[in-house]
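Omission of a single protein chain aside, the complex is shown with its protein chains in their original locations.
Lettered A and B in written order, each chain numbered from 1.
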Amino acid sequence: MRLRLLLGALAAVLSALPCLAGNYVLSVATLALYFAFTGQAWNVMMGFAGQLSLGHSLFVGLGAYAAAALFVKFGIGPWAGLWLAMALCVAAGVAIGLLAFRFGISGVYFALLTIAFAEFTRIGFDHIGWLGGPGGLFLKVGQRTTIDLANLRGTPAMFYYVMLALTAGAFALCAWLLRSRAGYYWQAIREDEDAARALGINTFRWKLLAVAISAAMTSLAGVFFAFYYNNLFPEQIFHISQSIEIILGPIVGGVGTLFGPILGAALLTTLADSLNNLVAAMGWDIPGVKQVFYGVILLLVVMFLPNGIWPPLAKRLGLARRA
Amino acid sequence: MDRRSFNRNVVVAGAAAALSPFGIARAAGKLKVGVLLPRSSYEALIGQSCQLGADLAPGVLKAMLGVDIEIMSADTESNVNTARTRAERLIEEGAHVLVGAFDSGQTAAIAQVAEQRGVPLVINIAAAPQITEQGYKFVFRNFPTAGELVKNGLSLIGDLFQATHTVARSAVYMHVNDTFGQAMTHGINALLPRLTQLPFKIVETVAYDPAAKDLSVEVSKAKAANADFLLLVCRLNDSIVLRREMVKQRWHPMGVIDPGSPGIYEEQFAKSLGKYADYIIDNPPWYNPKGALTGVVEEAFRKRNPGEKFVYHGLNVGYTFEAIMIAADAFKRAGSTDPKALADAIRATDIDKRVMLGGPIKFNPKGQVDGNLSACVQILDGTPKVVLPEYAAEAKPVFPWPEYKGA
Partner (left out) sequence: MTATLIANVVIAGLLTGLVYGLMALGLSVIFGVVRVVNFAHGEMMTIAMYVAVLLFGAFKLDPILAALPVAALFFLFGYALQAGLINPFITRPEHSQFILLVAVATILTNVMLMVFGPDARNVQTAYQLDSWAVGQIIVDKARAYAALCALVTTAGLFAFFRFSRTGTAIRACADNHLGARIVGLNVKHLYALTFGLGAACVAVAGCMMTLLVEVAPSVGPSYTLLGFVIVIVGGLGSMPGALLGGVLIGVSEALAGLFFDPSAKSMISFALLIVVLLFRPQGLLGSRT
């Protein structure tokens, strides 16, 4: 009951945000939701199925470029383009998964494999002239005052709601997945893969499913990114720092939980921005100060809250039970 | 922080933001200029250099135009996400005009915010042509596009050959494979065939990774092309690595000419290479050593930064200063801080007295200033000196360089 109340309050505040807040807060909130969504997507692979991916920027980038290329070269809007984006990312994810799981790659090795694929793709896209190469792919920016949902052109509020819908959808999907058969199999695999296999679970298939779902979800974030920022550079979108930003939220919030990624992304985005303002207000205008603070806080969280912020918080709020 | 207090903070922040006066009814009298630059992470060096121009602007402009300017600085952290949110924040805090942001990707993000919010953005440095091709009404750029950079840079090479009575028939072209390098390459490939007065052809092209720490293979390849001179588009770090590699591999072409990238004229280049930096040529958009405003700006720079030499920051400081000057001049003519009035006033800008080389500052219908010029700058005795055009020259050009032994 408490959970429902809290969820309801949260939903109300988030839905009303554009009326309450100015564009600046909205842009920060949109960013927070973006990372909440991608974090949730990554969480499916890591938190549910236990596979550490450090190359999720691959899926963001592929999704973004797929939708953007269709829009720029063929005039096809994002609602049709996202299907190609998802298909491409699922194919990539399944390919990586197939290779890795067939050959028994796991743990750190799997993580390094994902990094290798992301980096390989980054350099590769730097050499695809048709998609702009290192010079980037630019989407033509149209009118910003009217809302054209079909082509995702519009006000910051529109983008906010799109991202909010995506995040809410991801949340619902993950909640359903957790309680479904897939969720239980994943938990078994995560805890002890050999035992799970001994019980007759086709671990190979279920791990692959987790990768596919994670990749598909992340591709949507890529599509959003393309139409929100309107320019794509391989150096930025496939970069390892993107991958790292994506996983910070869930790890700080709580890997494997439902609320963890959202909470983590919200906290970190707000923290980063507040630090900017704090540092500016204190007059410590030395470049690098904010990142040091950020790193220290990250360090403290990971040292003293090994399971993330959500599990102890949930216990205190009396919402324990895996959520 | 738990979720309850987080929610509370969001609501408070939202209320505060909603209540802050953005848009209408600003107190006239002081122009608030939001300056967005990458002061940390990868582009920190240049961002901090540009910042020096922003910091000295209010004093100089007050004396010159009698207007009051307040600079609000923000660090884009060389990151697109941060650039966007910082731009929003500055506007929320009351910036009437935005200036920035050196990097094309970040500038493009800020431009969208500016256009969306109807707040003018005056771009100090960013070469990607697409930024002023979007049909924006609030985005202005006083910096040459990549195409112009290339045209000016290549023409100056022709002038250089004329001034030194040399003829070079072949060049090996090395370029960094990033946004800037690629734009320049497109420009060179398109323009070089058409500039028939230039006597040389490119016989080999070697593209290299900006993150590469070892360029021995690239230099070996380039050296094997046996061209007359090296045409180079680079960044600071790779220019140093390349020059060192040239020395190690005993490659002595007629010279090294850069049609207009950053790096060679920066302090670090001469410091790192010592005598090996001498005689290298770059044709960047540059400040006019004899410009009408150069003396004033240089004096202000020297007072504020006694340890720094103006020549290493002239480009960054000059263009950043000019961007703010454009805003100040528009403010004076418009007589109000209303963004739309400012934008209209900026559109009508016509400034003759400048720091940078080129014609008067006038914006074409796309918001772009045509006519910004480059200079042929050569490192002589460890310092970059303007050698062409003659009316701005501080020294005579040397080409081929002394280490060339002849074919």
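Just so it is clear, a residue touches a chain if its C-beta (ideal position, glycine included) is under 8 Å from a C-beta of that chain, and two chains touch if they have at least 3 such contacts.
Bear in mind the structure is a predicted one, so any value in this text is a computation, not a measurement.
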Of A:A87, A:L149, A:A172 or A:V296, the residue in touch with the unshown chain: A:V296
Sole residue of B:F138, B:F161, B:F180 or B:Y208 that reaches the chain not shown, by the stated touch rule: B:Y208
Sole contact to the chain not displayed, among B:K248, B:K303 or B:K396: B:K248
Touch with the omitted chain, as defined above, among B:K30, B:K137, B:H186 or B:K221: B:K221
Those residues of chain B which, in the complete complex, touch the missing chain: 40-42, 44-45, 48, 177, 206-209, 211-214, 216-218, 220-221, 224, 236-237, 240-241, 244, 247-250, 267-268, 272, 274, 276
Chain A, residues in touch with the chain not shown (by the definition above): 46, 52, 54, 99-100, 103-105, 107-109, 111-113, 115-117, 119-120, 123-124, 126-127, 240-241, 244, 247-248, 251-252, 255, 286-289, 291-292, 294-296, 298-299, 302-303, 306
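In the analysis below, only the chains that are shown with their structure count from here on.
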Chain A to chain B touching residues, read off their complex: 6, 9-10, 13, 17, 20-29, 31, 123, 126-127, 133-136, 138, 140-141, 144, 155-156, 229-231, 233, 235-236, 263, 266-267, 270, 273, 276-277, 280, 285, 287-288, 290-291, 313, 316-317
Residues on chain B engaged by chain A in the complex (per definition of touch): 1-3, 6-7, 9-11, 13-15, 17-18, 20, 22, 39-40, 44, 48, 73-75, 77, 80-81, 84-86, 88-89, 91-92, 104-105, 108-109, 112-113, 115-117, 128, 130, 134, 136, 177-179, 181-183, 186, 209
